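Accompanying notes for the structure given below.
Here the complex is missing a single protein chain, while all its other protein chains stay put.
Let's look at subunit A:
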Amino acid sequence: QKTKNKLKNPFLKVEDRRRRYRPFYLQLSSFPVVNYSNPKPYSPFETERKNIIAHKQIENKQRNPANNDKGKGPVQLPAKHKKRKGYCECCLKKYDDLQIHVESEQHQNFAQSSHYQVVDDIISKFSCNFVELSTPKIKRRKCSV
């Protein structure tokens, strides 16, 4: 039993010409138009005027203090644990929290494995002409990795 549905205008539908894959489509409330009256440098496709205005306000607030801060030392901010979702290419595994994943046993096993030989092979070919930062008693010498 087939379920059919007609796409509502305006729409855009893309499919593989050999019909092997799932078509994908978009039904929009309106087709995009070039809006010449958006002020520069905004996209002619920016539809939300409020974005433009909100953006201006934020920009002004953030820009000026940013300029004043230049030259001052780094500001100490409290450590904030960012939960970052993603996919680990090493463990072939999705994670919900980057920090927790990289500390996991599986990932740590990989981290300390010989898989990184391919990276080390490349590193071994570099010559390093940075010198170690001088501390009072240690002589400058070639950096070691």
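Just so we're on the same page, a residue touches a chain if its C-beta (ideal position, glycine included) is under 8 Å from a C-beta of that chain, and two chains touch if they have at least 3 such contacts; residues count from 1.
Assume contacts and distances are computed from a predicted model.
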Name per UniProt, for the chain absent here [options: "Palmitoyltransferase ZDHHC5", "2-oxoisovalerate dehydrogenase subunit alpha", "non-specific serine/threonine protein kinase" or "Ras-related protein Rab-14"]: "non-specific serine/threonine protein kinase"
Message: Under the stated touch rule, tell me which residues of subunit A contact the chain that is not displayed.
response: 1-29, 31-47, 51-52, 54-56, 58-60, 62-63, 66, 69-70, 72-80, 84-92, 94-95, 98, 101-102, 107, 110-112, 115-123, 126, 128-134, 140, 143-145
